[in-house]
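All protein chains but one are shown in place.
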Amino acid sequence: MSYFSDIYNGIKTLLTGMKVTGGYFLKSRKGAITQQYPDNRDTLKMFDRFRGEVIMPHDENNEHTCTGCQKCEIACPNGSIEIIWDRGIDEETGKKKKKIDKFVYHLSLCTMCGLCIDACPTDAIKWGQNFENSVYDRTKLTRVLNKPGSKVRAGVED
Amino acid sequence: MTNEALQQLITSWVPEIECTEEGSQFLTITVVPAKLHDLMRKLKETPETHFDYLFCLTGVDWGQALGVVYHLESTIHRHNIVVKVQTEDREHPTIDTVSDIWATAEFHEREVYDFFGIQFNNHPNMKRIFMTEEWEGYPLRKDYEDEINMIIK
Amino acid sequence: MNVPLSITKTIHEWLFSAMNPSVASGVEMVLIALVYLTIFAVLGLFLVLLERRVAAWFQLRVGPNRVGYQGLLQTMADALKLVSKELTGTDRADKFLYNLAPYFVIISALMALAVIPFSREFQAFDINIGIFFLIAVSSIGVIGILLGGWSSNNKFALIGAMRSGVQTISYELSVGLSLLTMILLTGSLQLSEIIEVQKEGWLIAQGHIPAIIAFMIYMIAGTAETNRAPFDMVEAESELGAGFHTEYSGMKFAYFFLAEFINMFLIAAIATTVFFGGWLSPFGITESLPWLGVFWFLMKTFVLVFLMMWFRWTFPRLRVDQLLTLEWKYLLPINLVNIVLMALLVWGNLTLKF
Partner (left out) sequence: METVIANNNFKSEEYFINMGPQHPATHGVLRLLLTIDGEIIKKVEPDLGYIHRSIEKMCERDSYQQIVHLTDRMDYLSANINNEAVCLAVENALELEIPDRVKVIRTIIGELTRISSHCLWWGVMGMDVGALTTYFYGFRDREMINDIMEETCGARLTMNYNVPGGLMYDIHPNFVNRVKAFITHFKTKIPEYDRLLTDNVIFQKRTQGVGILSKEDAISFGASGPVGRGSGYSCDVRKHHPYSALDRVKFNECLETAGDTFARYKVRIAELWESLSIIEQLIDNIPEGEHRVATNAVIKLPKGEFYQRVETARGELGVYIISTGTKNPYRLKFRSPGFSNLSLLNHITVGGKIGDLVATMATLDLVIPDIDR
């Protein structure tokens, strides 16, 4: 008799499984879990903490807060950050002091670990939420984060 | 079994071992390669010790010597021990295999051979596991050099 | 009684009145060939699209919806892509057999399509051994699969092909026997006759219990016959990569792919014809409009096709030995008993007729 009860139970479990998928089939119109990606670009908003790329915010006077202390460069495990700096003469005090010439960020080397932003004492660099980073030429992934002509905001170094 | 009792028992088997608890949360014993296999078999088979679970097998390059570190646990008594073995010969280091005692050692010893070049006697399948057969050198040794692929900060 | 070759009587009569008989039948054959090739291509592409959409709906996805309205041209685009692709092959493959294999599969599917009665008039070849012809032709396809797997010079393909051989030989029996059960009711192998009989009620209702059992066996065996999940041992992508067509690319792959879907349609179409009254409308509601037969036929077939898709997207795959156990220990004995049951039913005149 187990022969027939096997068949009966087997078919029953198969139908239970079909009921599960069938239920989703009927609800499929509103149940899709996938996103229509390039179409929903306008409404797609990433979370604030999302790690897309490292950016350096500049204010309206084209000033940033990077003092060129190089803590991020040391913290980076992959060498994605290179700071090219120089000693310039400060206009107010007349002393020589360190200032950045170029803040070079290699997105192609970056693993988005967040150690540089964690290490930055002046919050000069932040996470940007842009994730569409594909380019045809990989040299475009090497970016200079400080804008041309920008300088350190006064008072940051204190 | 407490660490002291373990230490006493093991010293009664093999008098010439060094025991220490310093700098580690486990009881650590160091044994010469010649005595390793006997000691390991005893550790596994004696009912009081019953170290049946080899949970980590690590190769270490100590500079002068090459060594292997075995982390053992007993699934019944739940006590741990660390066994260390070293060999000074950097050209042809050989140590007895323990893969006949713990089957898991077979893969781990191949890994150690691959990265440190320590040959395990009586191992059933002593060949490289991660690297290609024709790879030269043993990458995890401290004196390994690869000018192309290694970046030294 | 029947005109052996007729798409519709009007075209047939017009052709024969316009030219002499030998030319007319030649033109008619060409016409039929063109029509069926078109049906084959359109149906194949549509079924692929349907499968992808249905699969997506089962899996909480959207499915192809970019090319054309609601993605209707997606498979067309895929076909174009496949046409433009390079035909690769393996070294030391048996080139002749390798190139021949897809045609075996596709021709057997086309031949079977010819005898399917889409409606009263729309049937290319109403042969009097219809069912027998279908069973015979549908098993030619497996030769193509065997050849493809063997000649590819790839071990995965070979395993797939051998599994296919084992599977088709076994499940052929169940397909045949379950149809045989129904033939006890109709007393004819000719497909148009089988549908004629069902004017008194579809065979699944006429033969009630044994007919339902036969239908279930037929659907299981039919799914296995077309190498679809849960019986897709032949492809078994998690075991064999792509099975017998691992080494095929471009259009040759597309032939296998299309033929698989046409075979699925055929299995459903035979089930419709034999169990569900073919092009007959339910309870004769549209008997006055015979051209609606095509609609009813396709509707019933697609319901069955959908059922097979539902199987595919729900069940895990069987193992090769379990596949054989199912056939030889379960389906075949039940089938044999079922035939006796059906014979008793017919003998005792216990069929339900309306």
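Going in written order, the chains are labelled A, B and C, and every chain counts its residues from 1.
One rule holds in what follows: contacts are C-beta pairs under 8 Å (C-beta built on N, C-alpha and C of every residue); 3 or more make two chains touch, one makes a residue touch a chain.
Remember, it's a predicted structure, so these values are computed and weren't measured experimentally.
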Where the missing chain makes contact, among the chains that are shown: A, B, C
Where the unshown chain meets chain A, residue by residue: 9-10, 13-14, 16-17, 19-21, 33, 46-47, 49-51, 71, 75, 77, 111-115, 118-119, 127
Positions on chain B where the hidden chain makes contact: 22-26, 28, 52-56, 58, 60-61, 69, 71, 75, 78, 82, 102-104, 106-108, 111, 115, 129-133, 139-140, 152-153
On chain C, residues whose C-beta touches the chain left out of the figure: 55, 58-61, 155-156, 159, 229-230, 232, 236-241, 313-322
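The rule is short, and it goes like this: only the chains that are shown with their structure count from here on.
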Contact graph of the chains (line, ring, star, complete, other): other
Per Cα centroids, the chain farthest from chain B: C
Inter-chain centre distance, chain A versus chain B - centres from mean C-alpha coordinates, in Å: 42
Whole-Å gap between the CA centroids of chain B and chain C: 63
Sites on chain A touched by chain C in the complex: 7, 14, 17-18, 20-22, 24-25, 28, 31-34, 36
Residues of chain C that touch chain A when the two form their complex: 54, 56-62, 310-311, 313-315, 330
